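Here's a slice of the assembly, chains where they normally sit.
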Amino acid sequence: MTFSFPPAIKRRFWGQVFESPVMLASGTAGFGHELLDLNCLSGVGAVVSKAVTFKPRAGNPPPRLFETSFGLLNSIGLANPGVHHVLQHILPIAADLPCPLLINVAGESVSEFADVVRILESSSVHLGYEINVSCPNVAEGGAAFGVDPDVVFRVAQGVSNATDRPFSVKLTPNGGDIVQSAEAAVQGGASAITVCNTFLGMHIDWRTGRSVIKRRVAGYTSPALLPLVVAKVWQVSNAISVPVISSGGVSCGEDVLQLLAAGADMVQVGTRLMRRPFAAAELMDEMKKLTGE
Amino acid sequence: MTAIRDYECAVKHSEEVLPGVMKVVFDCPEMSSVALPGQFVQIEPSPDTFPVTRRPITINCLTDSGFELLFDVIGRGTELMARMKQGDRVRVLGPLGNGWVVDPGSKWLLIGGGLGAAGFQFLMDSVESSRVLIGASTSDRVISLPASHVVTEDGSEGGQGLVTALISDELLGGADSIAVCGPVAMMEAVWNSIPEKYRDRVQISTESRMGCGWGVCDGCSIPMSGGGYKKCCKEGPVFSGIEIDWEAWKEAGL
């Protein structure tokens, strides 16, 4: 896309026009229909579903959340009812969404991603996919997938062969070289790159020496991480030719504008929804006030 | 379509009713017309960026034009909430969760531990008859409820001892439904002291750290005896005692 400053709020992405650049981040908005019930989909450009895996996953043992002084640790562990349940029972409900849906797909092996996508292909509810090679909360090493450009390439290629729909590959900020991984994903056929999943974080009870989260490390989100995400979005968007979706650190409309200016085509908001289910509408209002658009 | 909405409510009244325990009354006719006993709300503790999540509090009872909360001031979120004063406008999401399963005309036994009894008033207002047992560490932790039997660990109010000592076969047998709410350890002790034959009438109001409060983040899982988890915020907070995997839940800590 061509850049202009201040950035336009109305976006062209994957061949469609989006009145809002705001996407609801995976794992923080269900499949979207929950927000429809709450009347909170105004201002939403697209919804990214929670992660879907081949088999159902119960998720990690509680506690799964811990709020630190300035952010949130989560250890959900890709809890989801599995792709078959999603296809049969959830996507039909999500068909009512007034905005596009992307399905976030996770896997425990290189081939699982494509397997899940292949099954989902029989639905026409969703616009495309977000391929999550970067969840920090699974033992099998989701994070490790994301740090090895070679594996990222193979995952992307597999998905690319399984669908004609566009898909974004969601990368990890935890180690490796995110630009190399992004380039590998594009080579494998990715239609966009999501920058990025949660940062590995930890909170230890100093009285006992134990982590407050059973799996010890967890995914950390905070509005204070915005500068880290801006830097990565800028680096990645300068290196690749497909669109970049930012994910992380948004708590106000100015943050969205900054990420767009840094090179993001669309901007996800996640943790902010915990405080404000109607965050997208608020962000849009704030952006319009700032830009006069 | 759910009745859940995010309201900006005015604080009508705020008061420290016991040391470190706040009663806050909100104006919100919409909420009071749809809420059920045992449901809760998610309160935004402050308009600032931090904390990044809301705080879940059970609806203690309805008022003419809104509802009342009763909460312990124990950490950052509730400390901010304790500063709310009349006229403040506060974001309140609700009503949330399933609430107690109330059959018309049923007789209830309510067993509360400390602030766990917050919410009993609403339930008592909604059922035909109820008897109430309350246990607390000390008199400063006793929520006053009509016609309740009270014990305290230090004997400063009611008898001395634990609430489990008040539980009798007669009380259990006379109830169609048994509601239990309090700290996890207390609820487990109560659960263990209830004979097998009465267990299917026991409802437990669970607690968990929460993200969203309305079912999308999967952060509030309660371990189920049949394996897997259920969401405290949406499928709970009230579960039948039999459903809960007590061992795993205790393990979780809070």
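To keep things simple, chains are lettered A and B as they appear, and every chain counts its residues starting from 1.
The rule is short, and it goes like this: contacts are C-beta pairs under 8 Å (C-beta built on N, C-alpha and C of every residue); 3 or more make two chains touch, one makes a residue touch a chain.
A quick note: this is a predicted structure, and the numbers were derived from the prediction, not measured.
**Q** Counting the whole structure file, what are the per-label copy numbers?
**A** Per chain kind, the total copies in the file amount to A x2, B x2.
As a convention for this text, only the chains that are shown with their structure count from here on.
**Q** If you average the CA atoms of chain A and of chain B, how many Å lie between those two points?
**A** Computed from C-alpha means, the inter-chain centre distance equals 34 Å.
**Q** In the complex of these two chains, what residues of chain A are touching chain B?
**A** Its residues touching chain B are 27-30, 34-35, 37-40, 50, 58-59, 61-67, 69-72, 74, 76, 79, 221-223, 251, 271-278.
**Q** Quick one: in the complex, what on chain B touches chain A?
**A** The touching residues are 1-2, 4-6, 44, 49-54, 91, 93, 208-212, 214-223, 227-229, 248-249, 251-254.
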